[in-house]
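Here's the structure, in C-alpha cells; my notes come after.
What you see is the complex with one protein chain gone and the rest in place.
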Amino acid sequence: MFYFIIDILGTIAFAISGVLVAMDKKLDVFGVLIVAFVTAVGGGTLRDILIGSKPVGWLHAPMHLLIIVATVILVIIFMNRMKYVLKTLFLFDAIGIGLYTMVGIEKGLAADLSPIMCIVLGTITACFGGVIRDILCNEIPVIFNKEIYATVCITGGLVYFLLIQFPIDNTIAYSMAIVTIIIVRILAVRFKISLPNIYRQEM
Amino acid sequence: MFYFIIDILGTIAFAISGVLVAMDKKLDVFGVLIVAFVTAVGGGTLRDILIGSKPVGWLHAPMHLLIIVATVILVIIFMNRMKYVLKTLFLFDAIGIGLYTMVGIEKGLAADLSPIMCIVLGTITACFGGVIRDILCNEIPVIFNKEIYATVCITGGLVYFLLIQFPIDNTIAYSMAIVTIIIVRILAVRFKISLPNIYRQEM
Partner (left out) sequence: MFYFIIDILGTIAFAISGVLVAMDKKLDVFGVLIVAFVTAVGGGTLRDILIGSKPVGWLHAPMHLLIIVATVILVIIFMNRMKYVLKTLFLFDAIGIGLYTMVGIEKGLAADLSPIMCIVLGTITACFGGVIRDILCNEIPVIFNKEIYATVCITGGLVYFLLIQFPIDNTIAYSMAIVTIIIVRILAVRFKISLPNIYRQEM
C-alpha cells in the first residue's frame, strides 16, 4: 500500500516535469501528453526492453496512463498557480527516483544480474524517462550536464548492496537505500553541488 | 490483396515523407535512405518491441526494404517533379495512417491488451515512424505541435471500439474506422484545424 502510494506520487512528479519541459517548447495538448507519458514511463520501459521482459509493464496497467492524463489536465488548468506546487513537486521527484532506482535493482536481481548491472538498471529506470523527454524536446539531456541525478541513484544502489552484506533485513536495506537517495538528492540541489564539466583545452 | 496494396502505398507515402525531411537537412544518399526506412517501419518496430513480439516484423519481410529503396531512388531522380506527386502523396499518407492504426489495434487485441492500450499501440504504429524521423533530423517531432495526426488515430480507434459494441461484422467496423481516420485527417488539413498550444504565462 505504501509502495503503491509512492509509485503514484512518483508518476505524478515525473509527468509534471514532462509537462513543464513540453510547455517551454510550446507543444500542443497532445504533444504535452506524450512527453509527460514518456517521462513517467520511459525509464521503466527501456529497462524492461533491455531485460527482455515481455510485454513492457504499462501495457497491462492502464492506471499509470489514467494518472498521467489526469495530471496533464490538472497542470494545464492550474498552470498559473504551479509555482506553489513546484517545491512539493521536487520532494515527490526525489522520492520517485529513490523508489524507481530500487524497483530497477529488484528487477535486475530477479533477472539474475550482477550487482553492478542491477545498479545500471536502477539508474536507467530512474533517469532515462527524463533523458527521452529531453531528446523528444530537442535538448541535450539535462542530467548529462546540469543536474546531479544519476550519481544519486548509483550512490543509493551502492548503499543497498553494501548493507545486504551485513545481517540486515532486506526491507530495511531497501528502505535505507531509498532514504539515502532522497537525502543526497535534496542536499545536492540545496547546496547546488554539480559534477565537474569536461572539455578539452586547446591542443 | 486489398490490404496488401494499401500496405505498399502506405509504406511508399511514409518513405517519401522521410525523404523530403532528410533532403531539407541535406543528408547524403545513405542518410536519406535510413531516414526513409525508419519513417516507414519505425512505428511498427516500436510497437513490436513494446509488445515483445520477436523478432521485429520487417526482419523477415525484405519486401518493405526493397520498396523503400526503390522509392528513395525514384524520388531522388524525379525530385524536381515532386510537386505534382505531393497531393497524391497526402492521400496515400492519410490511407496509410488509417491502415496502420488498425494494424496496431489488431496486434494489441491479439496480445490480449485492453481497448485503451490497443488504441495507444495503434497510434504508436501510425505516428512514431514520423517521431523517430524528426528526432534523427534533429527537429521537435512535427506531430507534437503542428499537425493533427495522433488525435486522428485515437478518434479512429474510439470509433472502432464503439462500433464493435453493436452487432456489426468486425470487417465493417474495421473498415469504417479506417474511413473515419482518412476523412478526419483530410478535413483537419483542409480546414487547418490544430490543437491549442500550451505554454505558461509569466508567473
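Letters are used for the chains, namely A and B, taken in the order the chains are written, and counting of residues starts over at 1 for each.
We take it that a residue touches a chain if its C-beta (ideal position, glycine included) is under 8 Å from a C-beta of that chain, and two chains touch if they have at least 3 such contacts.
Given the structure is predicted, the values throughout are model-derived calculations rather than measurements.
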Of A:I8, A:L91, A:M117 or A:L158, which sits in contact with the chain we cannot see? A:M117
Sole touch to the unshown chain from B:V32, B:L89, B:I105 or B:V152: residue B:V32
Contact partner of the left-out chain, one of B:I5, B:I76, B:A110 or B:L187: B:I76
Touching the unshown chain, chain B contributes residues 22-32, 34-35, 45, 49, 52-56, 59-60, 62, 65, 76, 79-80, 82-83, 135-138
Can you list, in ascending order, the chain A residues touching the missing chain? 49-52, 54, 111, 113-114, 116-117, 120-121, 131, 135, 138-141, 143-146, 150-151, 194-201, 203
